[in-house]
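Missing here: one protein chain of the complex. Every other protein chain is in place.
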Amino acid sequence: MTAAAVTAAAAPDLSVQIGKLTLRNPVTTGSGTFGFGSELADLVDLNRLGAVCVKATTSHARIGNPPARIVETPGGMLNAIGLQNGGVENYIREKAPFLRRFDCPIIVNVPGEDPEDFAAVTRRLTEAGVADAIELNISCPNVSHGLDYATDPRLTAEVVSACRKVTDLTLIAKLSPNVTDIRPIAKAAQDAGADAISLINTLVGTSIDIKRRRFRLANGTGGLSGPAIKPIALNLVYRVAQTVTVPIIGMGGIMDASDAVEFLLAGATAVAVGTATFVNPTAVHEVADGIAAYLAQNGFTEVRQIIGAVQAADIRPRTTPEPTQEI
Amino acid sequence: MTAAAVTAAAAPDLSVQIGKLTLRNPVTTGSGTFGFGSELADLVDLNRLGAVCVKATTSHARIGNPPARIVETPGGMLNAIGLQNGGVENYIREKAPFLRRFDCPIIVNVPGEDPEDFAAVTRRLTEAGVADAIELNISCPNVSHGLDYATDPRLTAEVVSACRKVTDLTLIAKLSPNVTDIRPIAKAAQDAGADAISLINTLVGTSIDIKRRRFRLANGTGGLSGPAIKPIALNLVYRVAQTVTVPIIGMGGIMDASDAVEFLLAGATAVAVGTATFVNPTAVHEVADGIAAYLAQNGFTEVRQIIGAVQAADIRPRTTPEPTQEI
Amino acid sequence: MIRKFLAPVIANMPLAAPGHRVLTFLAPALVADARPGQFVAVAADTGVQVLRRPFSVFTADPATGEASILFSVHGPTSQALAAMRPGDALDLVGPLGGRVFSPDSRPGVRHIFVGGGYGVPPLVFLAKTIHAADPHALMDFVDGARSKEFLVGTDGLEEIGVTLWLCTDDGSCGHHGRVTGVLPDLLGDRSRPAHIYTCGPTPMMQAVAEMAAAFDVPCQVSMEVFMPCGLGVCMGCAVHRTDGTYARGCVDGPVFDGREVVWQ
Partner (left out) sequence: MIRKFLAPVIANMPLAAPGHRVLTFLAPALVADARPGQFVAVAADTGVQVLRRPFSVFTADPATGEASILFSVHGPTSQALAAMRPGDALDLVGPLGGRVFSPDSRPGVRHIFVGGGYGVPPLVFLAKTIHAADPHALMDFVDGARSKEFLVGTDGLEEIGVTLWLCTDDGSCGHHGRVTGVLPDLLGDRSRPAHIYTCGPTPMMQAVAEMAAAFDVPCQVSMEVFMPCGLGVCMGCAVHRTDGTYARGCVDGPVFDGREVVWQ
């Protein structure tokens, strides 16, 4: 065995490209599940992350929804945080300096009231030099407006275009699973200038306390995340990967490396670990290490070799009638 | 305590009305999870069911999809059966006679290729007197055409109208959760003459075998059912209950009576037990008994008292901006 | 009759084969009804698994009302089974299986059982059943495994007159090679009719069924497909038949005629 072969076997190349960013490995964090990085400093080494995606940052501070904000459900959880955050100026002043100490691309998640609002925050973050990429959160199910944009290709394009005009940073459109057909929406985001697409945000759901006969969440509904939604997320990532050419950041129920590999095989260039961090705060590292182990065990030298590598299924096109037969 | 009070406490009135049918209790079965009734005869007493909803019956026999057809997922399962069945004549000849021996309304689930196909099967079942209600399966994610109808109000209305013309039986439209906004679709079904609405059918999802790097299901994708989808189903039932006046049969992840009560509180007039039957074949009886116990414990005398009785949440209308505040 | 019940665990004995165990439980109604090839669907409190798992009936003793399953530890359910202790309650539905092994009734027939892995338990049950009906039945049991220590479940068969043919892939015991290596000798004896009953990994059963067809000997195969409900209602256990249709492995099987199955 040559020295090069030994090295390759020992350490597969995990790096991937998302827009202008080179990630040292394909593992990033789900916005809203990793705070602003500092909270987990004792447990997670930001220098070992592919990128960090921070909690949503809005133009003005938001107090969020009243409690209860989170309930557990079978295999998952519902959240209705309501985008509580200190606003963009607070982010720039209080949160960004910590993150900038690390060699880790920062993705800032940006919701907005309308295209102008999205663009204003994007512009401010760009000018201040406190983000390496902007993830447009056009898909938050827990606040007004949030959801509407990602349910319509035209509205999606409006938000993306508005932001594209004001930033050269890598622009990521975060899509919603709560739609009839995600493909035209993904296409619209790409055509409007998104450098990448992330999905999925949470699915709308609810839970009722039968003793008190009221909704468990003060907000009524919340967003479902966690292992329960993984099959749905995986299918949407596959669909979108068949539709767009820009890279995809896949997420939804990734708890371990094996889940992450499923997303990569389905066509995601990177993955985000969300709810898993609550259960296992070091999941981000375990997922990255596990992907490396999978590659080594299966004779791959680069993570890029498995992206979209799932063998195409014999999925019949929906317009061809099924064969029928009298039995 | 008077004798009447004792009786009321001992046995709350569980009966509900779905179109022309009076169900002795609100518990029915999810189509495709209970066969044609006879398979479970050792374990389940059909005379104790609210109604029985049988496996999909198509105009011609269908061989179904190749295996693997089912995979387990966290808190749920994906199925891609592909509507395997012997066809409507086979149903009339081989299956209906057994079901007719019981004092239990029969709901026949009917998928179709186009409105004419739906109507042809509906007419045949009506003429043959082998069904008490028809559930139009316009939402099966596992075959061509199936899904399309329930994703569009106009197509939904076309199918329902075509069938309404050929039957006086109770007509139920089964809706899909894989849509951006279910409300106009539910409304269209009602306006076109549906006597009731059932929901949800399964959510589209997939699963990948990372060792073999291929989809676990031969069909590529499947329909997600089981506890994992309960929060999504419950929210859709609530939304539709706020939208239509016809009764709703709620389903999706109901494993026990407590789950069923959540659906009733959300606005379902009846519930269907699906995946739970695979795990616990007597779930239908346990759910009905448990609903009765819940009513008794909480001082209700009729199940109708809790239908839609969840206290309205403080769900902010999606068009009103959130209060924001500098913190 | 299919029942759902909680059966008290009587014993949970490790076998010599690593990871293999026999779990014995009290279930008189099951014992009364179960026939060779039938199985029980077990629900263990694994949390991660939603569905039950099928396990063949290994023994069913009418004298004591005790039945048992023989299993190896694969995943969550079998792990949970391995941890069960006497007195614990085993949550099961059964007996399941619509078409079972049907002993060949031709006089003087040679019954040939070909088993591997967890295909052995139903065949042992079948051998004992045939012996009980006809103490002079001629029986050969071909048991295959990776290596010696994985040959399990055939204890006591020789006592009821079964001739054992052990095969190991690594030659550590008996015939060095696959079960199909010893079959030609057995099938070559044309002096009496023969009948094969096989259960085990699909590639093994395919090879056995093809060999049976070549020798024109009837062959019953017990298909091991994933069985989500075991009750015939989910259609998830499809077995591809030569007529082009899909049978349900659970109620149209698990036992099929070897010539009826389309092997992948």
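Going by the order they are written in, the chains are A, B and C; count residues from 1 in each one.
Heads up, the rule we're going with is that a contact is a pair of C-beta atoms (placed from the backbone, for glycine too) under 8 Å apart; a residue touches a chain by one contact, two chains touch by 3 or more.
From a predicted model like this one, the values you see are computed outputs, not experimental measurements.
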Which of A:Gly87, A:Pro111, A:Gly226 or A:Gly290 touches the chain that is not shown?
A:Gly226
May I ask which residue of A:Val279, A:Ala293 or A:Ala312 touches the chain that does not appear here?
A:Val279
So one chain is hidden, and I want to know which residue out of A:Ser15, A:Gln84, A:Ser258 or A:Asn298 touches that hidden chain in the complete assembly.
A:Gln84
Hidden-chain contact residue, picked from the options C:Thr46, C:Ser72, C:Ser102 or C:Gln206:
C:Thr46
Missing-chain contacts on chain C, rising order, are 45-48
I need the residue numbers on chain A that touch the omitted chain, in ascending order.
32-35, 39-40, 42-43, 55, 63-70, 72, 74-77, 79, 81, 84, 226-227, 275, 277-282
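Operating definition for what follows: only the chains that are shown with their structure count from here on.
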Per-chain Cα centre nearest the global Cα centre, belonging to chain
B
Approximate Å spacing (C-alpha centroids) for the pair chain A, chain C
47
On a C-alpha centroid basis, what's the spacing between chain A and chain B, in Å?
32
Residue numbers of chain C (touch at least two other chains):
244-245
At which residue positions does chain A touch at least two other chains?
325, 327
